[in-house]
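Would you mind keeping the following structure in view while I ask a few things?
Not every chain is included here, but those present sit where they belong.
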Amino acid sequence: MTHVPDEGMVLVPGGTLITATPEEGRALAITLARHTVHNLQPDLEILRAGRARYGEDPMGLIAAAQVVALEFATVAAANGYWR
Amino acid sequence: MTHVPDEGMVLVPGGTLITATPEEGRALAITLARHTVHNLQPDLEILRAGRARYGEDPMGLIAAAQVVALEFATVAAANGYWR
Amino acid sequence: MTHVPDEGMVLVPGGTLITATPEEGRALAITLARHTVHNLQPDLEILRAGRARYGEDPMGLIAAAQVVALEFATVAAANGYWR
């Protein structure tokens, strides 16, 4: 088994929810979702096979987008919506 | 592979969650959801094939509408609900 | 293709989340969800065929009710819960 690299296992890269811009906050939301998955399944081969499958399945992409939306809600609130 | 154009990859187009009206906020919510999907799957042919499939599947449309609802909750809160 | 009429494409009919009553707020939540779907799939024939399918499928109705619940959470917060 090829293990996800150590940096992919960090749950909150950077150790903070605070970002300079909404764009960075959105990128953090995607990273949070991805690193959760790495922790649930750290086998890189299985992850790659799964990514190929859900990436061609519209329901998989929509489900993943929903997780990103939920993570972003938290990141945005943490940043006072960058107002 | 035909890649999603650069502007379709920007996670938060305009770089802000603040909009002048609820209508624009709603449009932003749809764009946020779409650009997440672009980042998860940047191959335009696969995206087009998938859009044709979920667009004729009521469960796919409802799932997509749910993501928009979640994104809009964040955008609306960011804008103080345009009160 | 028969296109959804223009008024069905407006994302936030009335241009505001503020309503006089919870009943109107709830109706707005349903409309918001429906008009999202119109924007994702503006072909009226496909929409009608899909509505017939999900409308007889309990899982489809429950999924649609979930989107309405999410939209209503935002509308209700916008209105200070009509307290």
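Just so it is clear, A, B and C label the chains in written order, and each chain counts residues from 1 on its own.
In this section, a residue touches a chain if its C-beta (ideal position, glycine included) is under 8 Å from a C-beta of that chain, and two chains touch if they have at least 3 such contacts.
It should be emphasised that the depicted structure is a prediction, and the values quoted were computed from it without experimental measurement.
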item	value
Subunit count for the whole complex, all chains sharing one sequence, 3 displayed	6
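Keep this in mind: only the chains that are shown with their structure count from here on.
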item	value
Cα-centroid distance, chain A relative to chain B, in whole angstrom	17
Rounded Å distance between chain A and chain C, as computed from the means of their C-alpha atoms	29
Touching two or more other chains - residues of chain B	59, 63-64, 66, 70, 73, 77
Footprint of chain B on chain A - complex, ascending	21-23, 25-27, 30, 55-59, 61-66, 68-70, 72-73, 76-77, 81-83
Partner chain B, residues of chain C touching it in the complex	10-12, 15-18, 32-33, 36-37, 39-41, 46, 50-51, 53-54, 59-60, 63-64, 66-67, 70-71, 73-74, 77-78
